[in-house]
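Let me begin by handing over the structure; questions about it come next.
One protein chain is absent from this view; the other protein chains keep their places.
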Amino acid sequence: MEVRAELNYTEEHEWILIEGNQATLGITDFAQDKLGDVVFVELPEEGTLIEANEVVGNIESVKAVSEIFFPLSGEIVSVNKDLEEEPELINTSPYEEGWITKIQIEPADISEASLMNAEEYQAFCAAG
Amino acid sequence: MRYFPNDQDTNQAMLNKIGVDQVSDLFTSIPKSIQLDRPLDISAPRSEFSLLKELKEKASSYPVGHSSFLGGGVYRRFIPAAVGALASRAEFLTAYTPYQPEISQGSLQAMFEFQSLLTLLTGMDVANASMYEAASGVAEAVMMASRIRPKAKKVLVSAGLHPEYLEVLKTYLAPGDLQLVQVPVTPSGQTDLEALANLLDSDSLCSILQVINFFGVIEDQAKHQQALEGSKTLNISVMSDLSALGLLKPPGDFGADIFVGEAQSLGLPLSYGGPNLGVFACKNAYLRKMPGRLVGLSEDTHGKRAFCLTLSTREQHIRREKATSNICSNQAHCALWVTIYLSLLGEQGIRELAELNLGLADYAATQISEKTRIKRRFTGSVYNEFVLDLPCNATLWIDKLMQEGILAGVDLSRFDQSDEGGLLVCFTETNSKEEIDLLVSKLGELA
Partner (left out) sequence: MTASKPGLGFEESLIFEYPDSKNRGVELPETEIDLPESPLLDPSWVRGKIGLPNLSEPEVVRHFTRLSQWNFSLDGGFYPLGSCTMKYNPKFHETAAAIEGFASAHPYAPPGCNQGIKQLLYELEQDLAEISGMDAVSLQPAAGSHGEMLGLMLIRAYHQDRGDVKRTKILIPDSAHGTNPSSAAICNFEPVTLVSGGNGLIDLGALDKAMDDTVAGIMITNPNTCGLFETQIVEVCDLVHQRGGLVYLDGANMNALVGITRPGDMGADVLHFNTHKTFSTPHGGGGPGAGPVGVKSILVPYLPTPILRDQGGKIILDHSPEKSIGKVRSFYGNVGVLIRAWAYIKTLGASGLKEMTCSAVTNANYLLALLQDEFDVPFPEQRPMHEVLLTDKKQQDAHITTMDLAKGLIENGFHPPTIYFPLVVSGAMLIEPTETESKQTLDHFADTLIKLSKLEASTLQQFPSAVPVGRVDEVLAARKPILSAASIPKG
């Protein structure tokens, strides 16, 4: 399972790329593999204000639905509209073309959230 | 017993293989305190012969030879013999839910055809593979509306909605925080759309309009659509006698967001009110919020066209508490029945059916107005049923007519005890001119 060094991870198998006061959110290779072929992504609306640990969207495969959580509060800046026509991007390119949403955050909050680094996440997955 | 293929010896052989002496050894995990120590207090086994005799006796209380003018949500329809002959095929009747598409293409294609036929009839984008019946369908429609607009809490419902649908809606809404507001009907029998317009605000979730209402009056769908224009209030259109769609412009043409119908009216036996068939349809935009099963088109591994259940992640077996509904078993076989009926009827047939119903009711109305002093309660246009105001107690009069071989109509005091003279009379393709003339002459004797 691919894990990228520059990203942070949550226990719900989301990855987060933090660049200043913007966070990009997606799900990990581990998650997309478990979910199976993605058929639909319910994206949040741009401009929505979210609270920490709220459900921001859903990813559906044929056999399951997975909620997407974001551990910080913020504002939805943009969503990946490509996922509307090609939800399978989450399977083929979970860390790049399969990004889900970009959120404006307060950098000070980051330490509050229990994010894992790449090594910690790898260990977390191995523990199962 | 003839339904159990394993006789005593075979059972004993199986018990031996299992490793027990007697069958009671298989129930040791049940605490003794709750094991029955007596036989069930139920009659002894009965032969098919004696049961059939008893059933026929029970069935004989219904006067099948009487002429009937009963409507009110379920309708007497001529059902061609071919429908039952095809639907009763074991491969349809005894098949399970088509979760394994490779061996259920028959059921799946028939359901796809059902969905297709109903979208054409109703003018809606997508129809599901059935709900139980219209009343709970209306409740599910409101729940769906609430998923689409979770912040709006006011449900506007026309007083023309079938009283049983309203009662069921109230029951379903009781655990939640949605409020019901009734919109009255005018003397024409149509919903007061001005009153509706005045009730619209940011809190109004949906407007429920029964397109041909319980009183038989046809609502003005165009005006309803106009009244809702500019508001976010969802348009939930309801119909009981779907045969009218052979002639009447469908709710899909008038902005219906969700449609609920009672497809018993499309060729299902009356059967004392069930099983019926709920039709549920909506706009494409709301597809993923819709309850019920859906059959979709796809391909198999060889690229051949094939059907399967789809968008199942909305449903209870996957989504569990977040499901769009708890529905599991639906009315699939009834949907098959209706699919066959509509296939036989066709484009021309359904139009003729509607013209026949409309024409017979119009004949009856004209005769009643010319030959009797009985007045219609409402002035609006009707399809195949309308309300008469009898100058006497309807219940007693209906009983008298039953003794004379006529089931005169639905006694409206069933729904409102104070409505002593209200009679809902319904004319379908099953009523002859002779029957209607006789009813008219009986009405003529009244006043």
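To keep things simple, chains are lettered A and B as they appear, and every chain counts its residues starting from 1.
Assume contacts are C-beta pairs under 8 Å (C-beta built on N, C-alpha and C of every residue); 3 or more make two chains touch, one makes a residue touch a chain.
Fair warning: this is a prediction, and the values are worked out from it, not measured in the lab.
Student: Can you say which of B:67, B:107, B:158 or B:235 touches the chain missing from this structure?
Tutor: Answering carefully, the residue with contact to the hidden chain is B:107.
Student: Check the options B:191, B:331 or B:372 and report the residue that touches the missing chain.
Tutor: Counting the whole complex, the residue in contact with the absent chain is B:331.
Student: Could you pull out which residues of chain A are in touch with the chain that's been left out?
Tutor: 37, 39-40, 60-62, 87-88
Heads up, the rule we're going with is that only the chains that are shown with their structure count from here on.
Student: Report the inter-chain centroid distance for chain A and chain B in whole angstrom, where each centroid is the mean of the CA atoms.
Tutor: 44
Student: Please output the residues of chain B touching chain A within their complex, sorted ascending.
Tutor: Checking each residue of chain B against chain A gives 288, 312-313, 318-319, 322.
Student: So in the complex, which bits of chain A are touching chain B?
Tutor: 40, 42, 60-65
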